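Here the complex is missing one protein chain, while the rest keep their positions.
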Amino acid sequence: MADAITAKTPEIVTTGQMRRQMLKEFWFYFSENRGAVIGLFVFIALVVVAVLAPVIAPHSPFEQYRDAVLRPPVWAEGGSWSFLLGTDPVGRDILSRLIYGAQYSLFIGLFVTTLSLLGGILVGLIAGYYRGWIDTVIMRLMDIILAFPSLLLALVLVAILGPSLTNGMIAIALTLQPHFVRLTRAAVMEEKTKDYVTAARIAGAGPIRLMFRTILPNCTGPLIVQATLSFSNAILDAAALGFLGMGAQPPAPEWGTMLAEAREFILRAWWVVTFPGLAILITVLAINLMGDGLRDALDPKLKRS
Amino acid sequence: MALLQIDNLTVEFETATGWFRAVDGVSITVEKGEVLAIVGESGSGKSVSMLAVMGLLPWTAKITADRMLFEGKDFQKLSPADRRKLIGKDIAMIFQEPVASLNPCFTVGFQIEEVLRIHLGLDRQARRARAIELFKLVGLPDPAERLNSFPHQMSGGQCQRVMIAIAIACDPKLLIADEPTTALDVTIQKQILDLIMDLQTRTGMGLIMITHDMGVVAETADRVVVQYKGRKMEEADVLSLFENPQSNYTKALLAALPENATGDRLTTVSAFFDGNPDQPSGVNA
Partner (left out) sequence: MFGLLLRRLAVLIPTFLGVSIIAFSFIRLLPGDPVMLLSGERVMSPERHAQISAQLGMDRPMVIQYFDYLGGVLTGDFGSSIVSKKPILDQFWALFPATVELSICAMIIAVALGIPAGVIAAMKRGSIFDQGLMGIALVGYSMPIFWWGLLLIILFSGTLQWFPVSGRISLMFYFPQVTGFMLIDSLLSGQKGAFSSAISHLALPSIVLATIPLAVIARQTRSAMLEVLSEDYVRTARAKGLSPFRVVGVHALRNAMIPVITTIGLQIGVMLAGAILTETIFSWPGIGKWMVDSVFRRDYPVIQGGLLLIAAIIMTVNLIVDLMYGLINPRIRH
């Protein structure tokens, strides 16, 4: 009648196997989202372009061709094949500048995101773990930073520190930090009450080990999603600073700075304005698409079983 | 003419892995004033068939039936607007989670008066008076004050009383109760059940009681339909079902009741399927 229950020895799964399994599962959900995959490919293409810039770019981004000022792109009247996307007001090839600009943008995104991620996680861990007055002070500080619109704050900080790309990046990283702090803090507070943390603490784990090895790995999902958001915001904000003249300084081929130089020529030479902005748009779009896909794949609440 | 007649109802859902058949060729009939219990475990499709009648299934559902008649009216031929005139008025349904089933942003007074306005066209004073009357009927204390409460301020039992009040507001001919007491405390369960049966006796409305609890079946039903995995296993009047069950599945359900346990272990339903739950032995149409 009733079938006998045979005792089965549980399969032993190594950490490596588990990681591979998680990766496979992650890719399954991520790849379901076509936009996310397209975003990923575009992003990879951008990285390749940035890395291979010295090889792919037809000209140097700084070389000024005095006799080819404000040339239109190759398909318009007056364009030529040596300047595929035309030239800017001082005769520099736009395509080459765009290609080198990819280096700037990706570096900016990476630098800013890493800075605000590391800083934010550290501060958030401390605030969420220790609570008490340290938590209150930190959260008030974050509220203060969030009380300002991010661009304004970055602008003022750059005014203090002096207009340059580095200062701009530091300023932007500072404005993006509170998001990571809040996320980490909320996650830490939630995880802290869970049994596995108590178990680790009873087993003798000290606070640092608890914070980094026990709790943090379980908060990575939302952090990764926020990181992609910060990446794209960093690129947009840095370009905005460059546009206002407070970021990367000319003659740097940063896309925002290129737009600043082109501003007075918008009605005469549309290509000087269109292409750098398009580059920004495509980059940010790709990252946001990836971010959407990451969110669908990593956020357990949204997972469809 | 039967109050509700469903012949050969099939409901399928489109899922990522193909079509899932939640209800498979089920036929159900309810006469005027009759209490029918639909009993089965989770996943048996007992709620889905009733949700299909009420038109509450998501758009991913495919509903096919030979006949779906309510008081002789063919539901499959009715326009959505005409169907909405019957739903909530002549057929009403109450659900399992009473607090979640009420809109948290509106007072319960608003939510009951809404039905009175739209289906019965009562003016403000008449609505308020009738609402208070209904709240009294379902046993809510201080009915006039209750009208201004929000669902999160009330207990589960009270919210279920409100749901019942909303359901009977327009004197329905048929009330469908989908596991109305499952989410409530044991002591409240009996009160709510008694309330529902009392209302049924008084108004003479038809009642379909969906439940997984054989005890509830014994206390309330005239006739019983047993469902398993979307199929009807057995149908009988309540006394015959308990004394002389025909289907093996019904026998398994009855044997699994704690009070029927013999020896040290409780009998499980799966024990009767010889390890093959998809193909139960002794299927009754």
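Note that the chains are named A and B in the order they appear, and that numbering of residues resets to 1 at the start of each chain.
The rule is simple: contacts are C-beta pairs under 8 Å (C-beta built on N, C-alpha and C of every residue); 3 or more make two chains touch, one makes a residue touch a chain.
None of these values were measured; they are calculated from a predicted model.
From the options A:48, A:76, A:152 or A:208, the residue with contact to the unseen chain in the full assembly is A:152.
In the complete assembly, the contact with the undisplayed chain comes from A:239, out of A:211, A:239 or A:297.
Of the listed residues B:9, B:163 or B:253, the one in contact with the hidden chain in the full complex is B:163. Interface note: of B:18, B:72, B:104 or B:258, the residue touching the hidden chain in the full complex is B:104. Note that of B:89, B:136, B:212 or B:251, the residue touching the chain absent from this view is B:89. Although one chain is not displayed, chain A still touches it through residues 35, 140-141, 143-144, 146-152, 155-156, 158-160, 162, 232, 236, 239-240, 243-246, 256, 259, 263, 266-267, 270, 273-274, 276-277, 280-281, 284-285, 288-289, 292.
Within chain B, the residues in touch with the undisplayed chain are 54-56, 81, 83-89, 92-93, 95, 97, 100-106, 114-115, 118-119, 150, 152-153, 163, 166.
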